[in-house]
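This is the structure I want to talk about, given as structure tokens.
With one protein chain held back, the other chains of the complex are shown just where they sit.
So, chain A:
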Amino acid sequence: MATRAQPRQLYPAGSAGAEALATGGAASAEGPGRSGPLQDETLGVASVPSQWRGVQGIRRETKSCQTASIATAEAAAQTWKHVDAEVQTEAPVPVGVLPASQYDGPRLAAFLRRVEAMVIRELNKNWQSHAFDGFEVNWTEQQPTVTCLHTLGYPPAQGQGLHVTSVSWNTTGSVVACAYGRLDDGDWSTLKSFVCAWNLDRRGLNPQQPSAVVEVPSAVMCLAFHPTQPSHVAGGLYSGEVLVWDMSHPEDPLLWRTGLTDDTHTDPVYQVVWLPEPRHSHRFQVLSAATDGKVLLWQGLGAGQLQLTDGFALVVQQLPRNTKLRKPPRGETEVGATAVAFSSFDPSLFVLGTEGGFPLKCSLAAEEAALTRRPSSVPLRAPAQLIFSPHGGPIYSVSCSPFHRNLFLSAGTDGHIHLYSMLQAQPLASLQLSHKYLFAVRWSPVRPLVFAAASGEGDVQLFDLQKSSQKPTVSIKQTQNESPVYCLEFNHQQTQLLAAGDAEGTVKVWQLSTEFTEQGPRETEDLEQLAAEVAT
């Protein structure tokens, strides 16, 4: 089409064909009035090849991929041989002392001759020297004050208004358990209560959420952890039953129970203690003391039943007559036991605190049969050997000194603490700590002259007999509204910890300052001196 418009430019001049073509083209372009034959002519298309653009074709390639087939193989392993082996430590054989005839007499004599003078000189220099006066070395970080490490509580129990009646540390010192109940109810209650345990060494300890909780059908009055099993705990109930739980099985914690048989206590059990069995000293039995005057020994049988193996009954007529009681108990002939403490030096000797306010020195080996009215499956004996001068009210707690075989403390509702020696009926010392009741007293496991007492005014009082025998060294305020502190226990493994439970339902773990945890140089001797003030 483009060629018709400019014929002269395309075709070179002088080419006849081109002229004809050009004329014909021009003629037909003039319109209908052309003289040439009316024919349609189609002219060839002239194309101009592009000089810069190449033909773009579509290129195609075929590729495929396929995962290789998965190779599988089967192989089995099975132990088919095993060997049993046992390991047992043997008691170490002590190296014997050489018998006299075997050592070389002359050489020993010569040696002693040589060194004697020098040693005597050094010994004399030593006791005369003032070089180390006032020189003290501190190996542990000093804690100057008493601080509260944890405040533990169980909200459902606190919501019911339950008190913490007893606390106990387990054998490893890392778990503290508390028993909930009420200490001021006078009647039988169907109150459901709890035993809660917190593992203080666990990270992420939630003070309001115990690591183990056991629901108990009746109020729990006392608690004691097993001496070697870290998770077994025995508790005495308001109904007179004694139960043993395993806190490591939260779904089914109850191990043994006494049930309500003829043998069980008929009054609240105020204290339970674990004792080694007489023949198998690695197995333990439970001793329970209740206000019905009976002190009973139980052993766990396989069927979950606690069986009575031995027992004692306190009867007024059988009390020793060495001290004249100011107010002998009248009416009932039973003497209610409210506290038990065993001597750490003589395992068969124990002290009972009674409702009448007089401590009794008793022995597990007593032979005399008790005059009880109610029969029991095991014959009961009268354990009392010595009666001590009474307090002005019932005794709630006794504690035997771990450092001296004759000393023990008792605390009662008259607000006084009496320090007794087993050798005489009159107390060695009588300290008034509170104007209200005193609920618990415990000797410190590390310092021979220190003890702690829980008062009805909401304080935990720490006494250091070396510093002052009249007033407490430290008085820790546990409750803000003066509600009583009912129980306290020292931790025997981590000796700077003291747990105390109060009427608000909280257990506070106190960290004691270093002055209460490190023994001074002459404390045992000072304690001996105190005990020796026995009036002859």
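We take it that contacts are C-beta pairs under 8 Å (C-beta built on N, C-alpha and C of every residue); 3 or more make two chains touch, one makes a residue touch a chain; residues count from 1.
Everything that follows uses one rule, which is that contacts and distances are computed from a predicted model.
Chain not shown in the complex: UniProt lists it as "Dynein light chain roadblock", one of "50S ribosomal protein HLP, mitochondrial-like isoform X2", "dolichyl-diphosphooligosaccharide--protein glycotransferase", "Origin recognition complex subunit 2" or "Dynein light chain roadblock".
Interface note: of A:R60, A:H82, A:R113 or A:R321, the residue touching the hidden chain in the full complex is A:R113.
The set of chain A residues touching the chain not shown comprises 94-98, 100, 103-109, 111-116, 118-120, 122-124, 126-127, 129, 132, 137, 519, 521-522.
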